[in-house]
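Below: the structure, in structure tokens.
A single protein chain has been omitted; all remaining protein chains appear in their positions.
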Amino acid sequence: DFMHALQNDVKSAFGSSKEQIDELLINGILSWGEPVKRVLEDGDLVVAQAKSSDRTPLVSMLLEGTPGAGKTALAAKIARLADFPFTKLCSPSNMIGFTESAKCQAIKKIFDDAYKSPLSCIIIDDIERLLDYVPIGPRFSNLVLQALLVLLKKPPPLGRKLLVIGTTSRKDVLMEMEMLSAFNTVVHVSSISTSEQLITILDSSDVFTKADIDKLQRKTAGKRIFIGIKKLLVIVEMARQMDEDHRAAKFQMILEDEGALDM
Amino acid sequence: DFMHALQNDVKSAFGSSKEQIDELLINGILSWGEPVKRVLEDGDLVVAQAKSSDRTPLVSMLLEGTPGAGKTALAAKIARLADFPFTKLCSPSNMIGFTESAKCQAIKKIFDDAYKSPLSCIIIDDIERLLDYVPIGPRFSNLVLQALLVLLKKPPPLGRKLLVIGTTSRKDVLMEMEMLSAFNTVVHVSSISTSEQLITILDSSDVFTKADIDKLQRKTAGKRIFIGIKKLLVIVEMARQMDEDHRAAKFQMILEDEGALDM
Amino acid sequence: DFMHALQNDVKSAFGSSKEQIDELLINGILSWGEPVKRVLEDGDLVVAQAKSSDRTPLVSMLLEGTPGAGKTALAAKIARLADFPFTKLCSPSNMIGFTESAKCQAIKKIFDDAYKSPLSCIIIDDIERLLDYVPIGPRFSNLVLQALLVLLKKPPPLGRKLLVIGTTSRKDVLMEMEMLSAFNTVVHVSSISTSEQLITILDSSDVFTKADIDKLQRKTAGKRIFIGIKKLLVIVEMARQMDEDHRAAKFQMILEDEGALDM
Amino acid sequence: DFMHALQNDVKSAFGSSKEQIDELLINGILSWGEPVKRVLEDGDLVVAQAKSSDRTPLVSMLLEGTPGAGKTALAAKIARLADFPFTKLCSPSNMIGFTESAKCQAIKKIFDDAYKSPLSCIIIDDIERLLDYVPIGPRFSNLVLQALLVLLKKPPPLGRKLLVIGTTSRKDVLMEMEMLSAFNTVVHVSSISTSEQLITILDSSDVFTKADIDKLQRKTAGKRIFIGIKKLLVIVEMARQMDEDHRAAKFQMILEDEGALDM
Amino acid sequence: DFMHALQNDVKSAFGSSKEQIDELLINGILSWGEPVKRVLEDGDLVVAQAKSSDRTPLVSMLLEGTPGAGKTALAAKIARLADFPFTKLCSPSNMIGFTESAKCQAIKKIFDDAYKSPLSCIIIDDIERLLDYVPIGPRFSNLVLQALLVLLKKPPPLGRKLLVIGTTSRKDVLMEMEMLSAFNTVVHVSSISTSEQLITILDSSDVFTKADIDKLQRKTAGKRIFIGIKKLLVIVEMARQMDEDHRAAKFQMILEDEGALDM
Partner (left out) sequence: DFMHALQNDVKSAFGSSKEQIDELLINGILSWGEPVKRVLEDGDLVVAQAKSSDRTPLVSMLLEGTPGAGKTALAAKIARLADFPFTKLCSPSNMIGFTESAKCQAIKKIFDDAYKSPLSCIIIDDIERLLDYVPIGPRFSNLVLQALLVLLKKPPPLGRKLLVIGTTSRKDVLMEMEMLSAFNTVVHVSSISTSEQLITILDSSDVFTKADIDKLQRKTAGKRIFIGIKKLLVIVEMARQMDEDHRAAKFQMILEDEGALDM
């Protein structure tokens, strides 16, 4: 029944998240350019501070960027590289249909669990979704917002250290909610924006022939490109379904339809 | 009593939907023109991707068009052609009078059931109605909206594949709610817009004489027509009640009254 | 006690409505002119379609007009003439003080009962009141609205046929709520607008002398009249209380005070 | 305890109201002028119609006027003169702190009780207060509003007759809520507006000397006066506390302070 | 526990208020000028009317003025001088954290208790706080507002007399809520506005030397002063903490900082 299902959800919400975090990385992190490198370096720095500084037992970083830019995967990557004794994913997909107060309870439980370990990392994924945000109104859960605002400011107990990594596509909204300044650092996750970056990614897939890639390179060279890695990977998979003769042409057409390519 | 009735509703909401999907197709799919063909082709493509791609275990498609354009029937057709082991209809008509949270629970249950099958298809019909949307305000269920936003983004467990087909007549509203971009593909379902298309449909019915159809063809040739297949079939049935002598004339008059025909 | 009273209300809401529908017709239907005839003809047509068409197992008609135009009585008349095995009145007067969800439950029960009979007719009376509509705000029950929107679209089970007759004085509001298009046909119920129509009705009452009626005919001939049959019958009864000498004069004065007569 | 107190309130709300109606008349009805006479005549007329007409088993009248104009006392007077077997006061002072639904229940109970008697009269006093109306917002109980709208339209069972007398100081608000047109007749209750009317009332009190009254008559002759009978009677009582020498002067001063007298 | 604490609050809310009223007078009433005298005289008058008039068994007075003007203390003074058999304080400080309906219940209980005594006095202190009023929105408890509006209009049972003294700093808001006119009399409580009044008060304290007072008199003579007695007494106490040499200068500085003194 429902209560039973709920309890299972709640239990799984409180267990270890290592597996769930690994699933977020199943498609890997492609090194398509400088921006990717920089985010990972910033991640290294906050991980180091979280590990070593006694005066800042709570360190927090927000990854922000357009939908599909790769925020969640990069947060997962940083957390896995840090490899802290306690690592936990706080994600809306574990809280579907929760009431506001059940969400608060689940979030608070994650932090309380983290406080018990000497060195912990919490990923707060998709903050606008955790807040039940919708631009019409706008509406959102103030209860969850207030809980997050307080938790992002409250240091762990003496001797414990905590790193919080948040992700969002609505930097503007979090600013209005006075949550942006609650993070120690805000890091931008870029979309793919040059032909070189695009070709790097296509090269690494097994979908296009060398000739196709050369053709796409000539067509896109110097053009304005704007697409997140997540959407791009979906379109590559769509192209894979098509017959090889028209694949490159159709791939280019879909990019244009999506407004990702200015021809 | 009420709880009993509710439980029955809930149970039927969780059982197999094959029969219910067949009922949606009881009036058949008429091939009245190119637009119909294109939607079915797009359907084939996403079905193929859902079946074969490992990197995109979740594939989603939204059918949008004016009220009565045939969205639900086409979604049912695509799902029946795909013939996946698990096929489920998520429809407001199974959730009349449900509270927001009962709706969430029912929707979540459908997805949880789908996650248990290796290859599943879910039709989310009439999304604006699932959301209890009304333009005055506007008002809608944010709880249901947030659940759908998360479910449309959450991949099934490792090794499972899921195709989601949504339908809506309020593309604009779904865009504002940031749900449009949650679908991988958005496909337009057209209304009938030419005299040829109209006559194709009348021909296939047994309501009008050859002479009537010729007359209607002459009268509508080159005129601007705009009517969904669903409404058109209702009007044809109305015409059937009338005596044969005035049938064609009255049929034309109703079309004009409905604003479907510019004379 | 209250629960007991509630249960009685609920029970009576679910029993047969034939008696209640007859009560709506206690003052009869006067044939005061062409508009009355036309509404009854339109009624005949939908009744025929509901009885015979297999492709449209759900037929729906909305009677709309100003307050007191006679909508409810005409809906009752059409339903009684149809004489279907199951006929049911869904009226706000059976749901006073119901919560939104109790209303939904009651309405859903009426439809579920109808689905059990091969041929059914439901009158949904005074839709704006069922929706708890008030223009300040505006406010209304979205739960009831959504239930009606879904029920007006959901065909009965295979082999069952259903005719729904709605009434409303707020066509504009129902349009905004996207409920107008949920009905197959919308029929206007007219107010009395000519001196001839007025005199026809006065003639049929036993309140005025022949001389009075002649005088009123002369006074109103060619004047703009605008009054619903329901209000007119109340004013005729008021006149009945007055002494015969001033009756006609006072009757005319009340009509003018009510803004029903432009002198 | 509270539940106990509530039950007592509820019980007293359902018992006979004759005593409570008499209390409303404890200060009597002064015949200060033509307007008073006219309201009582209109009352006679609706009482007659309620008693005798079979075609209008439900007759309703609304008394409207500024605060303190005497609406409640006049409604009580009309009801007492009618002397129907069942007479009931539906007043906010019997429902303090009731929830919206408790109010609905109490109001519905009053009507249900009335339906059991062949000839009944219900006073619905201070409708804006029954509706919990406040101009800020505005806010009001839609549940109570909808209940009243339906009850004002629903005829009593066959063979029963019902007279409803409502009172309000917010005719404008009731109009906006579409409640004004739910009453068969709307009657205006006037404030005191001439020196003659004022002096008639002062004469009937034992507070002022003949000389004082003469003086006040000279001072107010031809002046614009605007004060409800209720407030006027309070000010007369205030004057009674003052020493006789300054009484008339102070009385005049208070009238001016209250804006009741334009000097 | 909480319920227990609540019950104690409720009990104390229903017991006698004499002690609590005396506490409000612990700092006494200083006769700093004409305005104080006038309020006390107006108080005498309503007390007399409440005691003696049979035609106005309910007498009500509202004391309004800026925050800290001395409204509560003056209401307490009037009530203590009246010395009625039943005197009760209805104050927000007895209802902290109460729900709207618990507040209603508590207020109603106070009136019900008063109705049992032949001659009663109720102080309704800080009405805007009882109403949970906040200018943002604005928001307030309509349930409490409606209860007060009805109670201020409902006469006590036959043979009982009741005096109600209200206090507020938001006359404007009470006017908008149509509560101002529910009181029989509205009396203004003034702030201190002249040098003479200020010096009278300083004289009566033991904080300043004769020389200091002379100096302050010279400095403030003819200046615009605007400060409530409550705030002034706090500042005098602050001055008491400072060393005698700078006391007068610092006192003057604080007055200026507070905007109470225009130099």
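Chains: A, B, C, D and E, in written order; residue numbering restarts at 1 for each.
In this text, a residue touches a chain if its C-beta (ideal position, glycine included) is under 8 Å from a C-beta of that chain, and two chains touch if they have at least 3 such contacts.
Predicted model only: the values in this text are computed from it and were never measured.
The chain we do not see here touches A, E in the full complex. Within the complete assembly, E:136 is the residue of E:136, E:211 or E:263 that touches the hidden chain. If you put the hidden chain back, the residue from A:19, A:83 or A:112 that touches it is A:112.
Among A:30, A:164 or A:177, the one in contact with the hidden chain is A:177. Within chain A, the residues in touch with the undisplayed chain are 45, 48-49, 52-53, 55-56, 101, 104-105, 107-109, 112, 138, 140, 142-143, 145-147, 149-151, 153-155, 158, 176-178, 181, 184. By the touch definition given at the top, chain E reaches the unshown chain through residues 2, 5, 23, 26-27, 67, 92-93, 96-97, 99, 129, 132, 134-136, 139, 233-234, 237-238, 240-241.
Throughout what follows, only the chains that are shown with their structure count from here on.
Chain centres here are Cα averages; for chain A and chain E they lie 57 Å apart. A straight line joining the Cα centres of chain A and chain B is 33 Å long. Of all residues in chain E, none touches 2 or more other chains. In terms of inter-chain touching, the protein chains here are arranged end to end in an open line.
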